[in-house]
Structure formats: C-alpha cells, structure tokens
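Only a single protein chain was left out; the remaining protein chains are all shown in position.
Up next is chain A:
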Amino acid sequence: MAKLPISAEKIIDKFGPKKHYTPMGGFEGSHEPDKLVKTHCCFCAMQCGIQLKVKDNKIAGFEPWMEFPFNEGRLCPKGVQRYLQNNHPDRLLQPYQRVEGKGFEPITWDNAMERTISEIRRIQTQYGNDSFAMLSGVSLTNEKSYMVGKFARLALKTKNLDYNGRLCMVSAGAGNKKAFGLDRISNSWADLKHAEVIIIAGSNVSECFPTLTHYIWQARDNGAKLIVVDPRVTPIARTADLHLPVKPGRDSALFGAILKQLVDNDWIDHEFIEKHTNGFEAAAEAVKDYDLDWAEKTTGIEKEKILQAATWWGKAKTSFLLHARGIEHHTKGVDNVLSCINIVLATGRIGKPYCGYGTITGQGNGQGGREHGHKCDQLPGNRDISNPEHRKYIAEVWGVEEKEIPGMGLSAYEIIEAIHRGEIKGLISICFNPIVSLPNNNFVREAFEKLEYYVAIDFFLNETARHADVILPGSLHEEEEGTVTTAEGRVVKINQAIDPPGEARKDSDILIEMARRLGAGDKFNFENSEAVFNELRVASKGGTADYYGISYEKIEKNMGVFWPCPSEDHPGTPRLWEEKKSAFPDGKARFNPVAYKEPAEVVDKDFPVILTTGRVVSQYLSGTQTRRIGKLVDQYPEPLLEIHPSLAIQYNIQNRDLITVRTRRGEATFPAQIVETIRPDTVFIPYHWGGSHSANQLTVGDLDPISKIPEFKVCACQLIPTGKKAAPAEERSAYQSS
C-alpha cells in the first residue's frame, strides 16, 4: 500500500524541499569554468537559450547566450536561477525503497529493478496487463517521450499510459485537430512583431512566458493594438489597449459574441471562407442570438468593450490570436479554443505574413511531448492509436505485429479514478507530480494510497514520489542529450553538460534496463539519444508532426528547425498554411459551431464566490524544482488569496488575514492579498504548492469530454475568515514548501 511510511515532516527533513542558494562569491569555478555548454532553460515552452558554466562535472553558473535567435540572452528569474537545481542537497543520488515506519532506505539498483520487475509481473499476471499503468511528463525530451510511449506499449504492454500534458494544452491540441487536422501554432514568434491587432486570451504572458513579452512589446512599438482577456489585471493586461475582464468560464460566450459582430458588420473574408474553409454557416448560426446585451450579462464585460474588440479585430489587416490555460482548463476547453479559431478563420487571417493563431504551450516540451506517443490516444508523429493504418506503420517501425500495440487507454485523471476504484493496481511514473498538479487532490492522494505497487523515476522526491514503494533516481535536464520542441514549433537541442551524480542514471538508461528485464530489450537497442531521435524521425515520417528531415546536426547549425520538415533538404516550416491547405484531405480548414455552455460548477448561495487558479513568475508547475531554489521561493514564498476590495469589505477581510477557502472537495487556508487587479466576484490562488498550501485540494475534477482536461480554472467556493492574521511572509517561509 503506497501510504507514506513516516510523517511528511520527517520525509521533508531528509528529502526537502530545502531552499538552495548560491554562496557569496559564487560556486567554485563560476569565474573560470571548464566549459560553457549551449543549451536551453529547463522550464517553460519558450525554451530560452542559455549557456551553462561547467566546472568538475558541476554547474557553477550561467552566461547569457546572445546568439540564440528567440531570446537573445533574455531570461526570466527561473531561467537565471535554473542552474541551482544542479548540485542541490535534495537531489536523489541512489535508489530507495519504502520501509514502513522507517521511511526510505537505500537499496541497490539491482534490487530496485528486480523488485519492480517482479511486482509488474505479479500484478499483470493476477489482474491483467492494463492493471499496471504509466504516467509520464513533458519536461522530458522528445527522445524520452518517444521511448516512454514505446516502453509502455511494448515492454510494459499496457494501454494505460498518459502524460501531464493532459493538464496543460490538450484542449488546444484537440481544437487544432478539429479545425486544421494538425496541432501546432501557425507561425513563429517572429510574425507576432508585425501584427496589427493581438488578442491574448487567458494567458498571464508576463508571468508564465516572460520572454515572450518582449515580442508583444515589439509589435506594439510597430503600432499593434493589444487586447487581453483575463479576469485579472496581470502585468501584460495592465498596459493593454483593451482589457476584457471576463468572468471565469465564459470565454466562448465572448468569442461567440465577437463572431456575431464580425458577421453582422460584414467584417469577414468571404473569399477565404468560400475557398479554404468548411462549415461557416453552422458556426455563424450557433451564435446568432449572442448579441451584445446577452454577452455583457454572460461574460461580465461591458458591451462597449466587446464591440471595441470586435471592431479592432474585424477591421485589421493582420492579427494574431494567442491563448493559454485560462481558456483551456475547462470542461469546455475545446469549445473555447474552437470559438477563438472561428474568429481567426472568419477573417481569413492565417497562413500569411504577420497573421497567426496558436496556443502558448506551458510546459518545457509541451509541444514535442504531445507528438511522440506518450498520450493514451496517440502514436509517434501525432498518429492516432485507433487508426489501423497509423498502427500498421508504427508496428513496422517497431518491428512488431500490429496487434501487439495496445489500443487507446485511459487519460491521466481517469487513470487516477481507476486506481481509486481498484481497477489499476500498479503504477510507474516519470517526472509527474499529480498529488500537487491534479485537481481534487485529496481524492488523488487516496488513490495513491490504494496502489499495490508504485515506482517513481524522478530526480527530487516530490509530493507524489513520497508514496512510492521504490524510487529510481533519474536525470536532470542538463544530464542527458536530446531535443525539445518549443511553443513556436522549433525543435531545439538540449546538450548534455554533466553526467548524473552519485548513482543517479540517465532516464533513458533506466527505461532501457527495465525494458531489457521485461524481455523487450531487443526493441531498445539504442546507443545514445541521437539513435533514439533517428528512430523517432522515421516513426514520425508521413505523420502530421513530421520530423523526418530534422537531424541533430541541422538543429545545431540553424539553432533550431521548425516542424514539419519532411525531408533532409527541407528547411523546416516556421509558418504553416501558406498554401492555404489544412491537413485534412480536402485541404480546407473547418469551422466548428460552438454553443455556449456553463462551467461544471457555478456559484450558488452555499458557494457564492468564483475561484480561479494560475501561476506566479518565480514558480513553475508543481514546484518540484522551483520550490527548492532559494531566491525563487523568497520572491513569492507562499500562495496568497487575491481578493478585490469590494468582496473583502463584504467579508470584513483585511490584508494578510488568514482566510479558509472551502469548496465541495476540500478546504485550505491562505493569507489574503487585497488588490483591485481582480474581478470583484472572483478570487485567485496560485497552484504551485502541495500539502496544506495546495490550491488543487479545492479545484474540480470534471473533465472536458473531448480533451479530458480538468476544469482547473473555475469552481465555486466559500470564504471563511479565521479571525487570525498570517505571520509576516519571511517567518512563514520556513514552512512554505511542505
């Protein structure tokens, strides 16, 4: 039973998170490094170029990489401090096993592997192959993602494999596939600079993708109008020409109303609609009742502002629409995305210079990780696991019979539900921290406690790995070569700077060894990452995400190559759809009618306030890495409850009063931060923390029926002032990271 063997406090004492700082004067070798390794930041999908200073197999610091074309040296605080994850005192340096009452004790690699293999065999013999599931992460390189997909299907022989991109951009991916037949942003960031109008919907760009801010400002220097749709006045919304403070969960009503304005005022591109799209009439019909009064009532945005946005968008010649989790983390995330695509298609502003549309991928390899087959419904090259032809092609590449590849399995949250129901008994995870990152996480924790065997591959003991029976120390980003695909579709090279320390091993070596012991070693004869990439190229050939023409050499030479790149002499594709041909057989893009639907949980008299969640600039995802870096923790040491003064007055709340937030799933207490930069009917909590500070105890586990993404961004809550005040932030920070 995967319960904690000792108290969480005792585990934290030994494995952290502890704050790690650079010593005064820097690490040894920071002034005279042995070498500078050109690579990328390990965090968000901007994947900023950076050079790591290496001394004696340790990272001693960084130096900006001025030549890398996307960021030209620019970095956010996470990028500046990312080198501190190396040489961290919390780093897992040997395999451990859980010993009831004692905690985690070191074991040998051989024993750890043997135990894991025999547990996999026992569980699969007793309950069937699919009773052992795997959960993966998109901080992994393309090579590792590809290997995980192959490993789960051919070595573990389970259909139940999914990944943490399921919590990120799958709604955008599903929407893109429905509209274009292909899932990638349409243009490189370079096109953004010259767009006349930019809409950013549900993306706190300045805190989640800070280096992209520079591109938006460049566009504005060129005269672009910026429209930001967000319930909060984020730093990017603060300076926008138009800020639309949408009520959480009402985005498709807004975009539907804009589409209606475009149609009514004839601000549409008839020729483009006629020649290059299908389904316009149905999409227009679906919004025919969405007049401005209705839109104002539904979205909470003044109708003049909605009309202004429609007018700017309608009359522009060039435009860019970007969205992120704010509109995707919903039970109708796919609808929200499609409602955005509809206004892009209606105005024909795609596939030409300075016109574009796309999602801003969140996780480091959120783009590449959603193409190479560790999704439950997908095979490499963005192939469909249920499509017989796609299956046959991959079976040939893998040298197996088609029937040996399992079919579609459960998605991430559904895997947790199946564990809770007792249908899935064993789990292997790699770089995924669902106890912090999934919604309704008290339920998630209960599920983990029911597992008969859980093995975690990770480099730090995160909140979920604390439940593991066996922990296998894997590798950091800088410890293995590979590629990742940035949010703009550029495949870049991660260079190995150092070897894994202690007994830690490269993730791919762990997977290969496990595959060998499971009897599938012949399918994993990879000498190095490049060999994996070369197989991935072939596996992706002819798929929509075609990497065949990309090689390590070509990436290094060009500082990245945009997919699709179908042949060796192909330069890559920074701008999609220039031929005005979508990936569908008829070459046309598709409108999808979107009728507005309410969120899964709306406010009522018992739970009268809307709760929404998001990020802060100094933290990343579930904080496994960033909650261990001293200055990043100090910058924003604890999750705060952002609340508007008018709501605060109703509850008699003052700054730093401790407020219990209760939802139908749980409750947690946070210090209040009273700010006018949020809608009066909504409160906000950042989600990067675990334990008692976890915002995801409160969020709802309802899923989008198509993308299976949970509705993180809206639920109903009660606010209960505790009558106590929080201690000053510094004093509390010692307890923050639990």
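Heads up, the rule we're going with is that a contact is a pair of C-beta atoms (placed from the backbone, for glycine too) under 8 Å apart; a residue touches a chain by one contact, two chains touch by 3 or more; residues count from 1.
Throughout what follows, contacts and distances are computed from a predicted model.
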Record-based protein name (UniProt) of the chain missing from this complex, from "Sarcosine oxidase alpha subunit protein", "Spermidine/putrescine ABC transporter permease", "(2Fe-2S) ferredoxin domain-containing protein" or "Fe-S-cluster-containing dehydrogenase component": "Fe-S-cluster-containing dehydrogenase component"
Sole contact to the chain not displayed, among A:Gly26, A:Pro106 or A:Pro571: A:Gly26
Sole contact to the chain not displayed, among A:Val80, A:Leu93, A:Ala395 or A:Ile720: A:Val80
Identified contact with the non-displayed chain, of A:His420, A:Lys450, A:Lys541 or A:Lys631: A:Lys631
Residue, one of A:Trp109, A:Tyr127 or A:Trp217, that touches the chain absent here: A:Trp217
Interface with the undisplayed chain - residues on chain A: 21-26, 30-31, 61-62, 64, 66, 71, 73-77, 79-81, 206-207, 210-211, 213-214, 217-218, 221, 233-236, 238-239, 617-618, 631, 635, 645, 655, 673-677
